[in-house]
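One protein chain is absent from this view; the other protein chains keep their places.
Note that the chains take the letters A, B and C in the order they are written out, and that residue 1 is the start of every chain.
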Amino acid sequence: MSTTRSILERILGSLGAGGIVRSRAERRADRLAGVLRTLISERGEASGAALARRAVALYRGLDTAGRAHFFRLLASEFSPDRELVLAAAEAYHRDPSPANLATLQRVAEPPRQEIFRRMNMAPGGTAMLLELRRELLDEVRRDAALAAVDHDLTHLLNSWFNRGFLELRRIDWHTPAAILEKLIAYEAVHEIHGFPDLKRRLERDRRCFAFFHPALPEEPLIFVEVAFVNELPADVAPILAMESAIGDAKRARCAVFYSITSCQPGLRGVSFGNFLIKQVAEDLHKELPNLKLFATLSPVPGLRGWAREALRALPGAGDDGLGKELVAVVNDPAAIAPEALRETLEGLMAWYLTRTWSGQHAADPVARFHLGNGARLERINWQADMGPKARAQSFGMMVNYVYDLEQVEQNHEEYVNRRRVVASGAIERQAKSVEELFAPPRAI
Amino acid sequence: MSTTRSILERILGSLGAGGIVRSRAERRADRLAGVLRTLISERGEASGAALARRAVALYRGLDTAGRAHFFRLLASEFSPDRELVLAAAEAYHRDPSPANLATLQRVAEPPRQEIFRRMNMAPGGTAMLLELRRELLDEVRRDAALAAVDHDLTHLLNSWFNRGFLELRRIDWHTPAAILEKLIAYEAVHEIHGFPDLKRRLERDRRCFAFFHPALPEEPLIFVEVAFVNELPADVAPILAMESAIGDAKRARCAVFYSITSCQPGLRGVSFGNFLIKQVAEDLHKELPNLKLFATLSPVPGLRGWAREALRALPGAGDDGLGKELVAVVNDPAAIAPEALRETLEGLMAWYLTRTWSGQHAADPVARFHLGNGARLERINWQADMGPKARAQSFGMMVNYVYDLEQVEQNHEEYVNRRRVVASGAIERQAKSVEELFAPPRAI
Amino acid sequence: MSTTRSILERILGSLGAGGIVRSRAERRADRLAGVLRTLISERGEASGAALARRAVALYRGLDTAGRAHFFRLLASEFSPDRELVLAAAEAYHRDPSPANLATLQRVAEPPRQEIFRRMNMAPGGTAMLLELRRELLDEVRRDAALAAVDHDLTHLLNSWFNRGFLELRRIDWHTPAAILEKLIAYEAVHEIHGFPDLKRRLERDRRCFAFFHPALPEEPLIFVEVAFVNELPADVAPILAMESAIGDAKRARCAVFYSITSCQPGLRGVSFGNFLIKQVAEDLHKELPNLKLFATLSPVPGLRGWAREALRALPGAGDDGLGKELVAVVNDPAAIAPEALRETLEGLMAWYLTRTWSGQHAADPVARFHLGNGARLERINWQADMGPKARAQSFGMMVNYVYDLEQVEQNHEEYVNRRRVVASGAIERQAKSVEELFAPPRAI
Partner (left out) sequence: MSTTRSILERILGSLGAGGIVRSRAERRADRLAGVLRTLISERGEASGAALARRAVALYRGLDTAGRAHFFRLLASEFSPDRELVLAAAEAYHRDPSPANLATLQRVAEPPRQEIFRRMNMAPGGTAMLLELRRELLDEVRRDAALAAVDHDLTHLLNSWFNRGFLELRRIDWHTPAAILEKLIAYEAVHEIHGFPDLKRRLERDRRCFAFFHPALPEEPLIFVEVAFVNELPADVAPILAMESAIGDAKRARCAVFYSITSCQPGLRGVSFGNFLIKQVAEDLHKELPNLKLFATLSPVPGLRGWAREALRALPGAGDDGLGKELVAVVNDPAAIAPEALRETLEGLMAWYLTRTWSGQHAADPVARFHLGNGARLERINWQADMGPKARAQSFGMMVNYVYDLEQVEQNHEEYVNRRRVVASGAIERQAKSVEELFAPPRAI
């Protein structure tokens, strides 16, 4: 470092680790890091609550640049010490005593976990940490080193948002508007067009349930919308129609889970959906013994993408007339699939859902969720949702997954241990009908 | 081990650690461990809630022997793998990448932590885990290897009972009887003699606050009892008197924290007291600006024990008349200390509280708590509690600690970093008055 | 009036209606009456709330003498005007038009009703009016003219405490202590010996329900205690035993209403008991379909008094040995009735409950209540309550009334229209067995 520069630095006084002149955002982030250092020191104990409040306020005051800088500080400064870790591991290897294990756990846990625990102590701390994680996830895409920070926060959130701490609440028209407003904003499957639309979805032939965490009493974490109908539905339009007649819950045979939405980007990877669906199915089963069938009406978001690739790989695809039309439809997200292609497209859908895997999981993300939960793939529904999104994803088709609570464990095992999708006979037949496309007759 | 026996064992196959034939208790504990193995496997996912319920039910069905056996299984079977830990530590040492860190954390975390998290998912899981820890603590005294299990559970409980998740509730006569009953049962400082006694402690010149956790809505975790009085109290009797006149909270100058009780043995070592006292002081300060002084009237449980040892070590103690009486009083827990000894005993108390340390902490456990919170040692009160317990512990003396919220941080630092007890001038003088006993004039 | 006296009066200025010099109590009562005059005038409208608060405060400040004076003012000053009433009645007689009817109602309603309605507008007004009525009832015994005031207040209270405004709440161990304490204080049938005794009565094999009025949220109006047992109980001791084993509500056959207590003396004559018992029976029937029998175990408070008079009137009673013993027992409230008298005493009880009337009502007050509700007299229980009170009232006997919801209307009609008590065959036979005592064989 040249003398001039050194003098300059001394004059400027407060320089960041990584560069010569720190920006205002960096200085603020550094100040926060300073508070956090105190917070996790012995000194911070007597005024832990006050320091935590200060830290939360400082974080809230940071702009995007300041937060990005702060994340980097968390990654670089508050990781486990390599030497201590190695020494502790060696000691534990020699003698796996409780004391050596305790030391190992202490030094292997990144100090930023304690930082997060301390920040959580402030009023609004939990909400702030979810916000932080949401922003962190954005930032991780730009800087892979931040994955370590995310790993720690995810670990904590998984522990804190343990099912045992969640509260299942029914949402209806008596729910505070502040919560209903969030459902409207968050709904990810079938858009809710304002309060009157939501009101129809909360009538007495419907149910809506959400998980809440006590530290976020007005923030739904995940919610599911249920319609009571007489039979397994093949079409989503009647369910979404605002003007439809209100049915009688006590006479319905089937509960359809037609929308399930995770609300908190800050909780990505912390999964509650499995618990929510099964708890709701159990509770409804008790409340309304008339319900005999618990099923979904679900999108198949990955179908078109997979079909495009599959057709491309097929020798001779598109050669004959039907083949040509098929290729055209598969390549045009706006196309309306003609009835003539129905059998083929349903066959492709059946094949896709039952035979294509991405590692240990079904290729389709929605299938992955329901099959992983132990649901059974029941039926393919032609022209079930003719909105542009469903047409683009799956040629307007949807599927039903059935939750048979007595079978879910076994289905799940088939899926996990034998990599087999439990599906109805009809779907099996539909898949078989396109078999020759993918499994050409072996040579003799 | 004889050959026959060895063969027998091989034949029997699944034998408990401690003996040839497993007892019924052991078999039940083994069954629980089996469920838990499934629970933390991939297989357990689809029916996690059901398995967790089964595990909780199985644990509840175990008797003491079964539980002890189960604790041992947790210690022996669900610890981190030594080889994996060492390999991960070496990898992290070579390259502290997020991936290597993630692997390290995964293999260094004992699988029993996941077990506890899964059991917590069942209804009543949190309460069961507190019960488990209570029993585990008993068992650790018999078997030090269980300390590793306790370490894991404590780690989780510390995270789950984070201040940010606790709810501060005022307890008064409108509180459900089921909760009040628990206060009566738990109170550890000044026994509550039934509901009428408690009622007096909840009148409008009193306050009682407790922390609750949302998963245990009727279980106070810790509670503090406060009396509003006009000046720093020197005597606990008027505060405890059931028949006393009810004062005017809006005119009181002083809030006395006269009892603070931790309720859950299963949460030993998870400390909330610091937060509770400060939060209550802050809230009362806002509600009642007339309150100028926040102080305790506290026992000194360790005084007599220390004094006995100290006198024994003093050359010539007990030689003169006063000295003889002192030695007699110090050695008789039932003795009533005569006025003649007041100055000496107060001096010993002052010395004990300000000058004796056990490692980094004040020797007296109550002093340790309040001084660690940043309170100031204010005054020694002669004949402040003439009940047998206080007479036996501290010759009937009690002390006041003062919480000056603007000073707690600084006091705490003095205490932690300089090992100095912040005390009033009067107490300093009282300590000095016995100095020559402990610090004999140096030789010239 | 002499000049001197007139002058004196002018000097004194404010003299009461009834005497020369008014006492301090009277002056305060007069001041209250003054406020009330303003309150019901047009002037009082703009500041009705403030005036009502002032009136309530003034009433609360009155001592017993002041209140008695105030009641007299209410009786003398705020009654309907005789001339206006007569004129309105004549007009209505000539022409029963809506206008004439409205005028009649306006002038026939005593202005003190409006006074009570206005006082009720103040915070705490309803509670104050109940207190006022309680005291008024005492005073009415001394001054029959106050009956008119009581009549008005009762009329209002009957309207305000309409069943439609009452809330049925279950009382259990989660109920605030402030309410439980009142149950202990009010219980009128089987004394509750403190909180632990009450706790047993609220266990899961018991129920307790109370009516509340929204304006008195912590004041039970009436409550009933229910025990679930396997058969119609013959003995109250097992029900009251604090140490008894806790039964299983889901297996019980019989719900016993073993205690029902009206809590508010200020609501005497405003009856809810009928509604309470039937509502509770209906609700329990729905919750626990295993319950087949809804019955009471009731005292017979009037038996001894009636028996004493009845025996006195009988020629030759007490002549033979048994007769002598009977007379002795009947005349000694502390006596323990010997087994030898059982048949006779049970016969007398049956006769008393089924054959003796006081005007349109059964002579016994408890019988009057249950029979009026449409219950059936089911069984006489010998040595059912050996406490001194029950021995003194009914020789230790109790009876069961059965509430068969499908029969109550018909039973009630029998009772009201045909003056017939619906009783079991056994009781009919017991009554007949003593018939010759009361209905000597007619001459041939």
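Heads up, the rule we're going with is that a residue touches a chain if its C-beta (ideal position, glycine included) is under 8 Å from a C-beta of that chain, and two chains touch if they have at least 3 such contacts.
What you are looking at is a predicted structure, and each value in this text was computed from that prediction instead of being measured.
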| item | value |
| --- | --- |
| Left-out chain, listing which of the shown chains it touches | A, C |
| Residue of C:P96, C:P196 or C:P365 touching the missing chain in the full complex | C:P96 |
| Missing-chain contacts mapped onto chain A | 173-178, 180-181, 194-195, 199, 218 |
| Residues in chain C touching the chain absent from view | 42-43, 45-50, 79-80, 82-83, 85-86, 88-90, 92-93, 96, 98-99, 101-102, 104-105, 108-110, 117, 120-123, 125-126, 144-148, 151, 155-156, 158-160, 162-165, 167, 214-215, 274-275, 278-279, 372-374, 408-409, 411-413, 416-417 |
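One rule holds in what follows: only the chains that are shown with their structure count from here on.
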| item | value |
| --- | --- |
| Label of the chain whose CA centroid is most distant from the centroid of chain B | C |
| Cα superposition of chain B on its sequence copy chain C - rotation in ° rounded to nearest 5 | 180 |
| Chain A-chain B separation of Cα centroids, rounded to whole Å | 40 |
| Inter-chain centre distance, chain B versus chain C - centres from mean C-alpha coordinates, in Å | 53 |
| Per-residue overlap in chain A, given as positions that touch at least 2 other chains | none |
